[in-house]
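Questions regarding the structure given below will be posed in turn.
A single protein chain has been omitted; all remaining protein chains appear in their positions.
In this document, chain identifiers A and B correspond to the written order of the chains, with residue numbering beginning at 1 in each.
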Amino acid sequence: MKKTLGEIAEIIDGVVVGDKNTIITNVAGITDSKNGDITFVSNPKYIQYIESTKASAIIISEDQKLIVKIPAIVSKNPYLSYTKLLNSIAIEKEKHPSGISKNSAVSASAVINKNISIGDFSVISENAEIGSNTIIYPNCYIGRNVKIGEHCLIYPNVTIREDIIVGNNVIIHSGTVIGSDGFGYVPENNTLKKIPQIGIVEIGDNVEIGANVTIDRATTGKTLIGKGTKIDNLVQIAHNVQIGENSIIVAQVGISGSTKIGNGVTIAGQAGLIGHVTIGDGAIVAAQAGVIGDVPPKETVSGYPARPHKQAMKLYALIQKLPELFEELKKLKSNK
Amino acid sequence: MKKTLGEIAEIIDGVVVGDKNTIITNVAGITDSKNGDITFVSNPKYIQYIESTKASAIIISEDQKLIVKIPAIVSKNPYLSYTKLLNSIAIEKEKHPSGISKNSAVSASAVINKNISIGDFSVISENAEIGSNTIIYPNCYIGRNVKIGEHCLIYPNVTIREDIIVGNNVIIHSGTVIGSDGFGYVPENNTLKKIPQIGIVEIGDNVEIGANVTIDRATTGKTLIGKGTKIDNLVQIAHNVQIGENSIIVAQVGISGSTKIGNGVTIAGQAGLIGHVTIGDGAIVAAQAGVIGDVPPKETVSGYPARPHKQAMKLYALIQKLPELFEELKKLKSNK
Partner (left out) sequence: MKKTLGEIAEIIDGVVVGDKNTIITNVAGITDSKNGDITFVSNPKYIQYIESTKASAIIISEDQKLIVKIPAIVSKNPYLSYTKLLNSIAIEKEKHPSGISKNSAVSASAVINKNISIGDFSVISENAEIGSNTIIYPNCYIGRNVKIGEHCLIYPNVTIREDIIVGNNVIIHSGTVIGSDGFGYVPENNTLKKIPQIGIVEIGDNVEIGANVTIDRATTGKTLIGKGTKIDNLVQIAHNVQIGENSIIVAQVGISGSTKIGNGVTIAGQAGLIGHVTIGDGAIVAAQAGVIGDVPPKETVSGYPARPHKQAMKLYALIQKLPELFEELKKLKSNK
C-alpha cells in the first residue's frame, strides 16, 4: 500500500485533521506502529498510547481530536473505518488459486459450475455440486452428493463428508471436519452398539467456520448452522444441534446434541452446553460457563452451573469474603 | 426407504397398533417429523410432543399406548428399536469407496490384504499392513510399520504415525492424529530439551474415535485404548494414558500423561484429568470436572477440584445460599 492520508480518508469516509499529503504505507496496532503506518483507537484501554505511538497517522473519534498531535482522520466509528481500510488492502493483496488442478481428483459425475478453483490433491466425489466462483484449496475432501454454494472459500485440509449442504459465501478454515458421525451408542450386553447417523449438516449463507472445528451430522434430520453465524477455531458442534442466524461461537466451545441456539447469541470461549437445552435470542454465555438448562432470550449467564451473570458475580464476591465470614463466626461463638 | 408399518415392526421386533399398511418413507425426531415419517419417544422430555407430532407413525413403549392417536409400534425398548431401524436404513444407504486408487501412494513393502479400499492421495508407508475389508478414505497418511486390522473405516485426512497398532472393526473419523509425540521436556540451561517419545499407541478392537482427536504415542511402552471404547471429537489423550474397555470419552475431554482409566467409565464433555491418576471401573466424571486425584470404582465426581457429585451438589446449593448467610450473620452481630 502507498496512499496519502487524504486518499485513505475518502476510502473510510472520514475527515482529515493535519497534513492530508502524509504518505501511509501500512496499517498497524497502536503499540506496534512505526513511521509510515496508520493506526486507530477504539478500545478505551489503548487511549493511553495515543501520545507515544510511532504511527504517522491515526484514525480517531471526534472526542479524541484534541489529544492527538499527529495527522489524523476523524471518524464516527473508528473501528468500522479501520475495518474498511483493511478491506481495501485485503482486496489488493488477495490472491487465491484459480483453475482446476490436474493433480485433483474430480468425479465425472460431479457438477462443476463456472469459474471454480480446485487445488492440488483435492477430491470431489460422485454427484457433488460446486457453485460458481467457489475456491477449494489443496488437500480437501468433498464427499458424494455434497452441495456447496457460490463464492465459497474452502481452505486446505478441510473434510466435508457425504450429503452435506453448504450455502453461498461460506468460508471454512483448514482442518475443519463437517459431517462426521454424531456420537451415539446404545448399551447392549455390556458393550456399546453404534447408533447409525444417517442425517446431514446444513450450513447457511455467509457462515464462517474456523480451523479444526468439528460439526457432526444428525442422527436423523439435520444439524443446522443458520445464516451469518460465525464459528471460531476448535469448536465442537454435536449431532442435531440447531444454531440460529448471526450468532457468535468463540473458540473451543462445546455444544452437545440437539441443543438449540437462537439468533444473535454469543457463546464465549471454552463454554460448554449440555444437550437438549434452548438458548434464547440475544443471550450471552460467558467464557468457560457450564450451561445445564435453558437460557432465556437476552440473558447473560456465567459460571458452573451457569447462572445469571450478576448473581454469579455476587456469589463470587461472597466467596472471596469467606475468610472473614469464618473469622466473624468464630468471634460470635467465643463471645457467647 | 419405503416400507409399511408392518414391515418395520418385523425389523424392530415390535407390535403394530393401528393400520399396519401405513406407508413410511423416512425416520425423524418427534418435533421434526412430517407426513410419511416414523418417529419415537424415549427421553421423557419429549413425551409432551406425542400429541402434536406430524409423523405418520411412532415407536413407543407399552405405557404410552393410550395417549397415542397415530399408528404406532409398541416396543419393549423404543430407543433400541429405533436404533435397529436406523441400522437397516444405514445398511441400505451405505456406500463406501472401493478399490485402490491409482492416485494413492502405496509402498512396495506394504502388506495389503484382500478387499481393501485406499482412496485418492492416501499414503501407505513402508512395511505398513492393512487388514482385509478395511477402507481408507482419501488424503490419509499411514506411517511405516503401522498395523491396521480388518473391517476398519478410516475417514479422510486421518494421520496414523509410524509403528501404531490398530485392531479390527475400528472407526477413525477425519482429522484425527494418532501417534504424535507425547509432550515431554526436561529443563536444561534455561531451555526445554525434548524427551524423545519412542513408544507407540495401541487401539483395541471395536473402538471408535471421533474427528480431530489427538492421541499421543508413549514415551516408552504404549498409550492404550481398550476394546470397545468410544471417543468423541476433539479429545486429547496424552502419552502413556491407558483406557480400559467399553468406556465413553465425550468431546473435548483432556487426559494427561500416564493416567489410567478403567472399564465402563464415562468422562463427560470438557472434563480434564491430571496425569498419573487412576479412575476406577464404572466411574463417571461429570462435564467440565477437573480431576486431580484417584476416583474409586463406580464413584461419580464433578466440579473443580472434582469431588463426589452429591457432595459437590450440596456445596453448590450452599454457595447459592451465601447471600442469606451473610445477611443472617449481619443480623446476629447487630443483635448482640
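Convention: contacts are C-beta pairs under 8 Å (C-beta built on N, C-alpha and C of every residue); 3 or more make two chains touch, one makes a residue touch a chain.
Keep in mind the model is a prediction, meaning the values are calculated, not measured.
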Contact partner of the left-out chain, one of B:K20, B:K54 or B:R144: B:R144
Given B:D181, B:D205 or B:E299, the one touching the chain that is not displayed: B:D181
Of B:M1, B:I23 or B:I274, the residue in touch with the unshown chain: B:I274
Those residues of chain B which, in the complete complex, touch the missing chain: 105, 121, 123, 139-141, 144, 157, 159, 161, 175-177, 180-181, 183, 185-186, 188, 190-196, 198, 212, 214, 216, 219-221, 234, 236, 238, 240, 252, 254, 256, 258, 270, 272, 274, 276, 288, 290, 304-305, 314-315, 318-319, 321, 325, 328-329, 332, 335
Absent-chain interface as seen on chain A, which is shown: 26-29, 32, 43, 45, 79-80, 83, 86-87, 89-90, 93, 95, 101, 103, 119-121, 137-139, 155-157, 171, 173-175, 206, 208, 210-212, 228, 230, 232-234, 246, 248, 250-252, 264, 269-270, 287-288, 303-304, 316, 319-320, 322-323, 325-326, 329, 332-333, 336
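As a convention for this text, only the chains that are shown with their structure count from here on.
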Distance between the centres, which are taken as Cα means, of chain B and chain A, whole angstrom: 26
